[in-house]
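All protein chains of the complex are present and in place, except for one that has been dropped.
First chain written, first letter: the chains are A, B and C, and each begins at residue 1.
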Amino acid sequence: MKVTIVGGSGYTGSELVRFLIEHKKVDDITATSRTHMGKKVSEVHQNLKGIYDEEFQEFKEDRVDSDVVFLAVPHGESMRVAPKLLSKGIKVVDLGADFRLKDAMLYESVYGLKHESPELLEKAVYGLPELNRKKIKTAKLVANPGCFVTAALLSLLPLGNLKNKIDAQKIVVDADTGTSGAGINPTEFTHHSEVDGNLKPYKVTGHRHQPEIEHIISGVIEGARISFTPTLAPITRGILSRTHYFGDLDEFNLSKHYEKFYQKEPFVRMCDIPYVKNVAHTNYCDMGVHYDRERNHGLTISAIDNLVKGASGQAVQNMNIMCGFREEYGLKNIPTHP
Amino acid sequence: MKVTIVGGSGYTGSELVRFLIEHKKVDDITATSRTHMGKKVSEVHQNLKGIYDEEFQEFKEDRVDSDVVFLAVPHGESMRVAPKLLSKGIKVVDLGADFRLKDAMLYESVYGLKHESPELLEKAVYGLPELNRKKIKTAKLVANPGCFVTAALLSLLPLGNLKNKIDAQKIVVDADTGTSGAGINPTEFTHHSEVDGNLKPYKVTGHRHQPEIEHIISGVIEGARISFTPTLAPITRGILSRTHYFGDLDEFNLSKHYEKFYQKEPFVRMCDIPYVKNVAHTNYCDMGVHYDRERNHGLTISAIDNLVKGASGQAVQNMNIMCGFREEYGLKNIPTHP
Amino acid sequence: MKVTIVGGSGYTGSELVRFLIEHKKVDDITATSRTHMGKKVSEVHQNLKGIYDEEFQEFKEDRVDSDVVFLAVPHGESMRVAPKLLSKGIKVVDLGADFRLKDAMLYESVYGLKHESPELLEKAVYGLPELNRKKIKTAKLVANPGCFVTAALLSLLPLGNLKNKIDAQKIVVDADTGTSGAGINPTEFTHHSEVDGNLKPYKVTGHRHQPEIEHIISGVIEGARISFTPTLAPITRGILSRTHYFGDLDEFNLSKHYEKFYQKEPFVRMCDIPYVKNVAHTNYCDMGVHYDRERNHGLTISAIDNLVKGASGQAVQNMNIMCGFREEYGLKNIPTHP
Partner (left out) sequence: MKVTIVGGSGYTGSELVRFLIEHKKVDDITATSRTHMGKKVSEVHQNLKGIYDEEFQEFKEDRVDSDVVFLAVPHGESMRVAPKLLSKGIKVVDLGADFRLKDAMLYESVYGLKHESPELLEKAVYGLPELNRKKIKTAKLVANPGCFVTAALLSLLPLGNLKNKIDAQKIVVDADTGTSGAGINPTEFTHHSEVDGNLKPYKVTGHRHQPEIEHIISGVIEGARISFTPTLAPITRGILSRTHYFGDLDEFNLSKHYEKFYQKEPFVRMCDIPYVKNVAHTNYCDMGVHYDRERNHGLTISAIDNLVKGASGQAVQNMNIMCGFREEYGLKNIPTHP
């Protein structure tokens, strides 16, 4: 199978290459880059030296002859490119935000851009396998979830079953992220001297992942309102998401409920307390759930690698589902200790 | 003035020495240590080489002739030692937990120890200057607050004024801390290889600071229930505390309210978004408050240095108040950038 | 094939499990541990949850029925255990120091222990494939090199060819290491608060890897004297080794010389400037060589992961050679960016 990665010079591109090299059904990988066209991929991603020394290609949407295309480009670009690719029968996994929200108006209000392919919003499938596996199987266009959103949704999905016992208006998601989530381009915010030894909340009431979480989870927990606060932590990889909710949940055994909910999932592991390092560089989501009956307070903690389950790994998982492969293909690398 | 630091070999001891050296009213500092008795303080705290080269002394409660004693010892020890010191007219600042909770039963249930000086619980003043300045002025025994508790209480205090508009049952405090909060003794939990690149929630429903926060804040916000979740972050210094609450607060200008509440405080600085690095090594608490009217969600973020405003700095601030000194004495060191 | 890991609860044990799970010729892995016997491996190494949930076994040298045994135990233990295992026809890879030095007296002077199996010293093969591949093929007992030693030797090996142009008496190896090299047991030296933001040289003239480097390299560069200085850096994984040497090397093209020397090696990658992160978690050694003709100064920089090429990865590479497998088996995981 042939795959193309559009926008291969960023961190998500680098990770896609890493997983696809290991993928037994993929035998041809093309990575494109506007900035680095003609340069070896392993010059930009020096980790790949001797492993993947092909050159970055120019992306010409007319000439793509891959079976699957991953779009790892800034929002606003995918919506221009996707229609063409789809019309050629190519399966598309978009790692950006263009097709995540079903509502073109909401997209416009969040991203400040008019949506150019609103007709695709209905056809696009939101690529969280734990929520939409069936639909992904037959999808031609998958919108890969945001990193924070993946962590938050996985924490929230099992709550949909709890007979409306949750106070849906008062859900708090407090999430710490590593700096790789901000991408490869240097900024003052992610400058080492500013991050090291620091903890920096940001966009505390206006992060773009907040509407995405609410948009998707409202299909599961009616009327859910999510108060979302992201904080930048001095790590490279990982999101630790703490989801707080209130409700009289005494009758449920939350731990068992979650265990059961996720028992067949290949990449969700229930545990007592998840640590980001136990999932770093891999597609796992580790999750723990706790309930304080005195305060009617539920807490679900999720840990993912923002670039893997939060981006490129999940994208490959989606490709596997779309193509009828085993979901683990390309994603078998094992977390390390320490 | 003469001061003695009991338990000077830990991190809070080291910080006390640092502040007291700079203190213009203190001309004699004695540091005691059971383990390091006879060794130079600057051998254990090598930062102090050439600055404070005195030896650690043995602590003999009968022979202390200081005006003020700081107790930087494990909980359970202060309650044995304090009565004797007080009986000699010595002012005591206890950095441990023994006198923080007014209720001996609560103390027993939280710390698993019978309180040996319950008669002092009433006399001890909880040493949060922003709450109890007046009482501290005349106190003989001050119970210095816990580090997480300081950050949480400072975030919560101004909410007491808001005409009961807060849903007191559903307050979430999500706090990240640096490793120095766990002290100088090495453990697997704070082993570098386990902490680096990691985020580790811990004691998610049973941290000892949770009852302390509730105990104190219930005097300000009636019936307050605090759901508290601590996480270990890969930094040495600092606590970032995010306090979430719900209520229709539209009528209030939260920012102005906080500004006004803290306008005379020498160590609380209101800002948009606080970062721990802007307060590291100093006694400042930086604080930002945000309100999302769509979700009736209030968020107050506080940043402190757990060893300074969260321990030794606040202890010196308390001493200054007890002795009628300017509160800033010894605490004037300026945060750095970067 | 069956393998046993003796001492599986440490970091090298964890890494051995990781590689052997991926190894297509290994279908039975036993991990032993004195401390954690009966506990699940994935309780101690939580990264392995759902991946390797077997229990730690007791190690009984009489009952081992594996084809290969990895000894990941403190020095002094392997020399007691190895003879028995070898007598049963089991291949042994020792990750400790017991069989690295051919000279029992030297061993005694460095490790302060009398060698209990001196007769094996001659038979043991020093397991640096780039030096001893042929001998390893037929070895029954392989002494896996120390982590610093691996990095230093790989930098030095190609210099053996340079017609004695190097001043062999004045070779400086300055190496920074991550904390995982010190193992899983917490110490003050590797306590996070002490390591974070710090750089700590240690054992600056007496590190045990110094005689090992000299002992081995003297077979390649006659009379070589190595001045070795290790420094602890605030990272978990990786060694960066800078080897300095002097000599009139104008006639050689050092870069090409190294390229040629290592061209067939599966795990040595020549580059301009190696970074530890480009090899982290993998068995690669990245290496760069520079020559300043004005000062007759040569500089070879090597980067390895101390737990992989510096320990467990190299051990698996040695097993592969001993068993006639492809050297890459089990070691194909790809470095990441970032």
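We take it that contacts are C-beta pairs under 8 Å (C-beta built on N, C-alpha and C of every residue); 3 or more make two chains touch, one makes a residue touch a chain.
Quantities reported herein were computed from a predicted structural model and do not represent experimental measurements.
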Requested in this report: Could you tell which one of C:208, C:242 or C:257 touches the chain left off the display?
Outcome: C:242
Report summary line: Given C:95, C:142 or C:301, the correct residue touching the omitted chain is C:301
Query raised in the report: Given the contact definition stated above, which residue among B:74, B:206 or B:338 touches the chain not shown here?
Result: B:338
Requested in this report: Out of A:109, A:164 or A:193, point to the residue that touches the absent chain in the complete complex.
Outcome: A:193
Report summary line: For subunit A, residues touching the missing partner are 11, 178-180, 182, 184, 186-188, 190-197, 234-236
Report task. Could you please point out the subunit B residues that touch the chain left off the display? Result -> 11, 14-15, 18, 21-22, 45-51, 180, 184, 196-197, 236-237, 269, 271, 275, 277-278, 281, 286, 332-338
Query - Touch residues of subunit C, complete complex, unshown partner - result: 167, 169-170, 172, 174, 176, 193-194, 196-202, 204-205, 225-227, 229, 231, 233-238, 240, 242, 244, 246, 273-277, 280, 288, 290, 292, 294-297, 299, 301, 303, 338
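We take it that only the chains that are shown with their structure count from here on.
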Report summary line: Whole-angstrom distance, CA centroid of subunit B to CA centroid of subunit C, is 45
Query raised in the report: Which integer distance in Å separates the CA centroid of subunit A from that of subunit B?
Result: 39
Report summary line: Taking each chain's centre as the mean of its CA atoms, subunit A sits from subunit C at a distance in Å of 37
**Report entry** Multi-chain contact sites of subunit B, meaning residues that touch two or more partners
**Finding:** 193-194, 196-197, 234-236
